[in-house]
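Some chains omitted; the rest stay in position.
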Amino acid sequence: MAIDGRRIFARLQSVLGLAVIFLLAVLFSPKSGAGDRIFLEAGNLTDILRQAAEIGVMALGMTLVILNAGIDLSVGSTLALAATVTAMVLTRWKTDLGQAGHIGLAVLAALAACAAVGAINGAAIVSLRIQPFIVTLATMIGIRGLARRLTDNTNIDLGFGQDVASTFAKTGSDKTLVVVIFATLAVVCAVILARTVFGRRVKAIGDNERAALYAGLPIRRTRIWVYTLCGLLSGVAGVLHAAQNHQGNPNAGISYELDAIAAAVIGGTSLMGGSGSIGGTVVGTLILGVLTNMLRLNNVDSNTELMLKAVIIIAAVWIQQIRISPLARRKT
Amino acid sequence: GGGANKDTGKKQFFVAFSQCNNAEPYRAAQNELLTRICSRSGDIRLSISDGQQDTSKQIAQIETLILQKPDLLIVAPNERAPLTAVMGKAMAAGIPTICLERDIVEPNYSAYVACDNYAIGKMAGQFIVDQLKARYGKPRGKIVELKGLLGVEAQINRHGGAHEVFEQYPDIKVVHEAVADWLQSKGRERMLEILRAQPEIDVVYGHNDPMAVGAYLAAQELGREKQIIFVGVDGLGGPAGGIKKVMDGVLAATFYYPLAVDKAMEIGNRMLREPGFKPDKKYVLSSEIITKANAAEMYQKLTF
Amino acid sequence: MLTVLLTARKISKHFDGTQALRDVDLEIEAGTVHALVGENGAGKSTLSKIIAGVVQPDSGELAWDGKPVVLRDPVEAQRLGVGIIFQELDVFPHLSVADNLTIGSLGAERGAFLNPRGMQSFCEPLLGEVGLRVPPGRLVSELSIAQMQLVLIARALGMNARLLIMDEPTSALSDDNAETLFRLIAQLKQKGVAILYVSHKMDEIFRLSDRITVLRDGAHIGTVLTSETDMNRIIAMMVGRDLDAGSGRAASTNQQVLLRVAGLSSRKLVNVNFQLHAGEVLGIAGLVGSGRSSLGAALFGLDPTVRGRIELRGLSYQPRSPGHAIDSGIGLLPEDRKTMGLMMQMSVQDNATISILDRLQSFGFLRTGAAHGQADEIHRRLRVKTAGADALISTLSGGNQQKVLLARWLLVNPEVMILDDPTRGIDIGAKYDIYQVIRDLSGAGKGVILISSELPELLQCCDRILVLHEGEQTGILDRAEATQERIMALATRTESLADPGH
């Protein structure tokens, strides 16, 4: 995929919104006792990354889905499923695999369950020809019920001891690990999109489904994989969520789908499908992360925070796109 | 940390309250009460942050609060386990920390102010049994229970406490349990269907007042509100609170769920000002029944 | 002896409401060009799609190399060696040119990873062959429609097909690009490739084809050797009636200036100057990308970067938006009916009347009767072939869709009508109908600006022809002095113009 000047320019632009928000955050940051800006402290900056990672990982999968002209509302419930399955396997199963093996098993079980949810989404969409919004709305509802049922409506605590569950929670909430996982997955997804046959098909089908049909692309198979990947990535987010929160909570992740979609769309991905990028989504995730951190550091009243957030989101998105030619964003 | 007040030279204290979700009337009342208490003492700068019912958000907030080094940190945890670690971090950073009403997994706090929902459930259960005895001369009758969000501690214990009482009386049956997520609108919706399915209902027990009021609205619509005794929990003051509903005759009773911040500040103030003071690890607050008899008086006390 | 590559027997296909094909037979031999002609809606595209595996016939058989085959999807057809250029410009707008050329092709997509360098070396010769000079990394949405057409031709070439179906490949091309295509076709023939060539342009048909099959209303009317027939016979077979080709029209004598353009410049135009008189037809000629469409867009309020002076009936006119242009008395029939013209999920009727709703209402409510009356009248005049005014526009054949769009503008009835390639994809009968419309418009004292890639069309219809080269006006020729050669010379800028300033 060749890159010409215009694209690089467009990419620079999409960082503009982030840069502006970052500057605002620095400017308005409260100072610590020593007079340093708290926002810029290394601890705070890495906190932002860590906090953004969960939504970020989901947003990666969401980007694939949206590029494919779909939507996945079930990611929040899937995250909860992953968190509960992980916690259940860790606390309720006995294995003789040793701690590492047991943790591996738990993570695998969670990821497999989530990939299955995604595959079901995809299969229902292609074989019943129902709009993705409806299918994934249904699984969003149903999987939430499943997660609650699995745990009998209770949170499963991972604890703070020396047992396998606690070890998992301790390891999995390590800041570096979380950020590295997010970064790695982002790179993997970017490579898939830009450099693989599969990735190109994902975009092509979202761009013009009829042309894809005429070109003989395997629309159904590709689509099922897209939703499976999205489910899988939500699963990863769920495992991280469980570790960081020391619990498997079946009510976790409610309304996260909106955040994940927002991260992708703020990053320039069009809900009409076909146009967008992983890089943009990472930027979108960070915009949301820095924005939230900025408002919180300043201890803004939470209602004012909501109102400011609305204004700043719009401003950031607007800044990102002001100079992009109007032709480029017309629906074709 | 606490700096010197420029005007008076007096020491100013910075108190941070990490609230799990402002957008609940009970929490709003807590915030209001705490604000009043702090402004009364004159040398306290209070900052309330809102976790918006999202545990990750609350954790992040506490993390940023730690960086700001408050003199006292009060936390109303959204969930138990996830907040344990971050409150440990606050303690490790040397910040005196008070935990409100939801116990976390490890005792990572200086003091814990507890409200006993199980005891409240038992009180409510006993009240209902007494009412049924009064109605039928013996303990029998049909109860509808409207539950809060499943899995939440208050829901589990308000349910468990009441059922412990009900189970002693074989003729008292909970004929329908529905989940109404603490909301008045859901309480109303669920109750409409329940009224259709259950021709006889003696008591509605709502895990909070709004759900019980919602049930009342539904019954009123079908003209059955007179036959049913409505019982709620929380007993907030103000025109929208449960106490007013008891005064209006909508609820037969409600059970005061302590706002807890007054107790927390009582302990906190001593920690701030009395160098040698060592708080107990746990303070348990007791509930109070509110019926027509004491509603007006409680309304005065709890309306700010 | 020529070998028969593909045989189709008794192919029938119906869509709800229309019998698109009825027992059609077709034989295509290797190394020949087989032309498929017929009026709009005759079933040419449907037959092409059946052979390409995109549409499944209701009945009938296909044989490849003498062996019966069933093509369930496009990939099966591609495996056999069938390549197709679809009439609808179905590109992937948000993918690059290189991606569009290589996606889905059997050869170019081996392995899981894309090979950028391999793609580059695959694409460059193809782009060279079709004469498209854009960087392979350019997004297709940034190309003009002619350039998209070239991309699709290149894509089909890249498939190395044994049978190449071309459904109106030149409808969006200017003459020089078409020439390139014809040379390519000759080379392919040499290599033994069979070509099924669908077109409405008779000169192309007679120049390229070895055989001609004529369809009418989905029925097979006949197949003849090109060398043994002539244009009039084919047209008679197509339309089943005699056509009035229409004479050239009397030159306009009206001297009232409707539109005066002075020093018009924009992002894509440099200093364009002309006047349009009432009753005059002004042609705009130029190569692909020379800015003809941009000129139309500028006058129609679509280009915010326009500078210069425009006067309508002597009054200054600053086009702000298409709505403003229409209110001021300017209309534009856009070049790409699919993306710029049609609301695909609406009916024929709604598409035709969408711009005159204000006239069909009282207090905001539509008077359905009025809408019907006006639209029906014009549809009859234009001979639109449809299952009814309430049929979805997407079920119409390409040419008929174009007529509905034209009907929209006839209903608006502006003072100055800009027609951007109005005969693109239109059958010869319909083309004459459109020429008649142009004559009627000018007869009624309207000004017409006709943008076209077909020089004969311009020469036949226009009073004067303005020629553009890379956005610059290289000359205006009067009808008397205009010839194909002179226009081409100006368009390629090999003739210097009267005004040495440019």
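Note that the chains are named A, B and C in the order they appear, and that numbering of residues resets to 1 at the start of each chain.
One rule holds for everything that comes next: a residue touches a chain if its C-beta (ideal position, glycine included) is under 8 Å from a C-beta of that chain, and two chains touch if they have at least 3 such contacts.
What you are looking at is a predicted structure, and each value in this text was computed from that prediction instead of being measured.
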Check: With one copy per chain type displayed, what is the overall subunit composition of the complex in this structure file?
Finding: A x2, B x1, C x1
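Assume only the chains that are shown with their structure count from here on.
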Margin query: Report the inter-centroid distance (CA atoms only) between chain A and chain B in whole Å.
Written below: 34
Next item on the list: Averaged over CA atoms, how far is the centre of chain A from the centre of chain C? Could you give it in whole Å?
Entry: 44
Check: Roughly how many whole angstrom separate the Cα centroids of chain B and chain C?
Finding: 72
Note to self: Can you pull out the residues of chain C that are in contact with at least two other chains?
What the structure shows: none
Margin query: Which positions in chain B are in touch with at least two other chains?
Written below: none
Next item on the list: Would you tell me which residues of chain C are touching chain A in their complex?
Entry: 52-54, 73-75, 77-78, 84, 86, 88, 90-96, 98-99, 103-104, 109, 111-114, 116, 119-120, 135-138, 141-142, 339
Margin query: Which stretch or stretches of chain A touch chain C in the complex?
Written below: 1-4, 7, 194-198, 200-201, 203-204, 207-208, 210-217, 274-275, 327-328, 332
Checklist line | Of chain A, residues touching chain B in the complex | finding: 30, 32-33, 38, 41, 43-44, 47, 51, 54, 148, 151, 153-155, 157-160, 173, 241, 244-247, 249-252, 292-293, 296-297, 299, 301-303, 305
